[in-house]
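Of the protein chains in this complex, one is absent; all others appear in place.
For reference, chains read A and B in written order, and residue numbers begin at 1 within each chain.
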Amino acid sequence: MTLVNWLLQGGQEILGILLAPLLMGWVGIWRAWLQNRQAPPLIQPYRQLFKLFHKEVVIAETASPLLRVTPYLLFGCMGLTASLIPMVITDLPLAGAVDVIALVGLLSLARVFLALAAMDVGTAFGSLGARREMLVSFLAEPALLMVFFTVASLNASTSLRFMVTGFAARGFYLYPSLAFAGVAFLMVLLAENGRIPVDNPETHLELTMIHEAMILEYSGRHLALIEWANALKLLIYFSLGFALFLPFGLTDSLQGWEILRALILFLLKLTVMGAGLAVLETISAKQRLFRVPEYLGTAFLLAVLAILLHYLLGS
Amino acid sequence: MSLRPLDLVGLILIGWGGLGLLGLVVPARWGRCLLFPLITGLSVLMAGAGLWALQGGAQTLVLPMGLPGMPFHLRLDVLSAFFLTLLGLAGSGISAYATGYFRHMAETRAGDFQRLILLYALFLASMGMVLVADDAYFFMVAWEGMALSSYFLVTTDHEIPAIREAGFLYLLMAHLGAIALLLCFGLLQSGAGGDYAFATLRHHSLTGFWSSMTFLLALIGFGAKAGLLPLHSWLPEAHPAAPSPVSALMSGIMLKMALYGLLRVLFDLLGQPLWWWGALLVGLGSLTALFGVLFAAVQSDIKRLLAWSSVENMGLILSGLGLTLLFHGAGQETVAALALAAVLYHALNHAFFKGLLFLGAGSVLHATTERNMAKLGGLIRVMPWVAGLSLIGILSLAGLPPFNGFVSEWLLLQAYLLRPDLPQPWLNMVLPLGAAVLALVGALAGFAMVKFYGIVFLGQARGLVLGEVHDIGLWERFGMGWMALGCVLLGLFPSSVILQLDTVTHALVGQGLGASAARHGWLWVTPVAASRASYSPLILFAVIMVSVGLTFLGVRRFFHGRWRRAPAWDCGYPFQTARMQDSADGFGQPIKQIFESFFGLSREIPSPFDPHPHYHSEVRDPLWALCYLPLVRGVARLVKVVGVLQQGRISNYLLFSFTTLLALLALVTGTRP
Partner (left out) sequence: MSHWNPAPFAQQLLDLFASLLLLIAFAMLSQRRILTLIHLFAWQGLILTLSIADSAWLTHQPHLYYSAVLTLIIKVLILPLLLHRLIRRLDVVWDVETLINIPTTMLVGIGLVVFSFNLALPIAHFSSTILRNTLGIALASVLLSFMMMITRRKAVPQVIGFLALENGLFLAATSATYGMPMVVELGVALDVLVGMFIFGIFFFQIRETFDSLDIRHMEKLKEE
């Protein structure tokens, strides 16, 4: 635990916060390309955030203070979560305070507040969005937890740091249970980030929207913070996926060139997987809302199977 | 002779009883202002006595009361001490709240109120007596006292038929449980000779079949009190029927008496457990938790929602207890201690957050006279205290960090994860499913809590006139604040709590977590080793605060702070009314839809041409039709058969008695050698 570690953790948080809109932009570009549209510039999300920050905030008459607190809380939680995941180095000083279970709890704390804020104004859409968000989450959250459980039992630790170094210590090994967990994680990633089979981030079509319905009453800097937090969430899930399933490149040492290599690898992984996400979204169709529990139930059961398989095959 | 903790506990119990009796003679208004604060004070003292006793060994006392030759035995060991602490801590918050809450009742229904004080104090005292009882006879007396006093408290508003029915169901189930307990103690004592003192039972061990029977009887007896499936059906009826502080006492504290009883019988009196006991408890507990939380998510009555959530939490606690038994039976004491610590911790947490939420629900009920969530809404603007404190309650109940519910769920999940290899291979494969159920239950609890809070406190009022609603008074604030503070502190300082639990786990499974859990200082919880798992809520809380604060400052620093109020936008739709928000039914709709086959669902959907459409949907407990109704029908059939004998002629009845007498005499002379 040195000052350098703390600085690196802080640096990672800032890196995450700055990088998140870029990832959104990158996925957006690929989606546009794949759909034969003209792509927006890569920095479009930054422009949007900049514009929103400068607009005036309009708050509904029936809103309580909860509505105004939530964006800050959401952004704070997401920023914190981003700093907890080993993106570049694994030896993060805060990693001991928050293990994966607490990480799931932290994400869910942010979500509960967002859902409550959506219900705060008392409009039809707000409560609809909150209800749907909770519907998605009550299956996605346990699925995520089970994915973590699988990896945790492989490495006998729930701390992200030891999960990653556990993989590194054993070298190359094919874990069948990870195949299941990986599929489940991908499904959860799509659902939790409001991606295509579950929700469409680019729609305001009332019948299908989930996330957008919750934040209809937000405007100005509050909206900017929420959108940013949302982008951060995508980045968080990506880096979680990298840490669990593609941990190569992550370093435990503090040498400059190793960190640089890890950073470059991380960016490379983001580039490839961001494009992959766009491809995945383009080739699949949005599901009916009541197919969503089925979809997420499948993810949950796959994750459960993963952990079963781990015990059954007796690694 | 110096004062021992046990003497202090005894004095407090007598004090509670005395205050209750005093309540009968003192005028109601004084009674409220004077007696309830005194009860609160004694509760605080009780918590202190419990904490004191947690540090030391067991003490005993024999009272020269009871039946001739069967004096009352009292004993205070660390297990009792822990539950006495729980009783004192939660009881003081609830009693302080009750001081303010019953103001209206004391003024309008003085007679009822005087009776209520007596019953309230007796209820507290009998729970205390259950915890210090050291013989089966005294235990049963205290247990029945607890059941009876709470029955009369449930039926405080006995003019309402539904409440009478709920009370009857409660009484019935309580007595079924009590019969099972009587048989259980009978089996425990069988062949031991001598008296029914726990000291005798402790040294008397049972063999295979009989010890399993004893276990099953204890499970039925205490399970009926804990709301274990399928003996749960009274709980969501009786808990909401009582006045809110009493509901808080019942859900927060009385349910834990069942846990205490199970711990006492299983770990203290019965001896080495068989492996399938634990498996059964894990299975039943997990099912109960899932069942409870699903029903909680579809309720539209605020107190009933909380009652179902109590079923869920007791399920979690009992599944953890099952894990403890499994590991203990397999000789894996470290993990057993971890599971046990999770169980005790969750029991304590549940007492606090469920107590808090019942008190909050009571305030809402008191201020609006409305329990139906479909008519509430927007209360955060007129009841900021209740709303703010309840927010802590729902975050704790939903198991979110850094509050207390999360800590115990974290510990329980760790127990599942650190699970050693058990001798039964199929158990190794099934146990991860328990962890999956636990994760699912936690997430569903979040759903239920968002629904509860969002519908009741947020949004716009659904038909209520908010101007007439008032916030709570000082006593209530103090009571709820106490409970909320408990939720926060228990969440932030887990290693200190685990250190206190250490003596209990040492006494029950011979291992403690303290040495390893707090090895890295009081900030961190590390159940086994830092490389396996660690958690530090205080640091987490601090960094959340820092992160949120920095965000706020950053935004403030660089951008203007202009904002204005306007009508809600809602996609530009101009005609919005409060009725367009989700109702409680609407919010629970997805759960109903997904688990439709699971609920006994009946729906009336209006035709589109109906000018006065009326939507009605009702969720019924399928186990009621599956388990209880056949039983009722069976009893009715039996009664009909017996009814043939009833003809109304006295000579016939005399004939029956006569033949019975003859048969008995023949039997007696026949068996004599």
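Just so it is clear, a residue touches a chain if its C-beta (ideal position, glycine included) is under 8 Å from a C-beta of that chain, and two chains touch if they have at least 3 such contacts.
Every value quoted in this text rests on a predicted model; they were computed, and no experiment measured them.
**Student:** Write down which of A:G10, A:P176 or A:G276 is the residue touching the left-out chain.
**Tutor:** Answer from the full complex: A:P176 touches the omitted chain.
**Student:** Among B:L63, B:A162, B:I179 or B:M429, which one touches the chain that has been omitted from the display?
**Tutor:** B:M429
**Student:** Please output the residues of subunit A touching the missing chain, sorted low to high.
**Tutor:** For subunit A, the residues touching the absent chain are 171-177, 179-180, 183, 293-294, 297-298, 301-302, 304-305, 308-309, 312-314.
**Student:** By the contact criterion defined above, which parts of subunit B meet the unshown chain? Give residue numbers in ascending order.
**Tutor:** Subunit B touches the chain not shown through residues 425-426, 429-430, 433, 597.
In this section, only the chains that are shown with their structure count from here on.
**Student:** Between subunit A and subunit B, what's the gap in Å when you average each chain's C-alpha atoms?
**Tutor:** 36
**Student:** Within the complex, which stretch of subunit A touches subunit B?
**Tutor:** Of all residues in subunit A, those touching subunit B are 53-54, 56-64, 66, 72-73, 75-77, 79-80, 94, 96-99, 101-102, 105-106, 108-109, 112, 115-116, 119-128, 130-132, 134-135, 137-139, 141-142, 145-146, 149, 152-153, 156-159, 162, 204, 206, 216-217, 220-221, 225, 290, 293, 300, 303-304, 307-308, 311-312.
**Student:** Which of the residues in subunit B come into contact with subunit A in the complex?
**Tutor:** That would be residues 377-378, 380-381, 395, 398-401, 406, 410, 413-414, 417, 428-429, 432-433, 435-436, 439-440, 442-444, 446-447, 449-451, 453-455, 458-460, 524, 530-536, 539-540, 543-544, 547-552, 555, 558-560, 562-571, 573, 576, 578, 580-582, 586-587, 589-591, 593-594 of subunit B.
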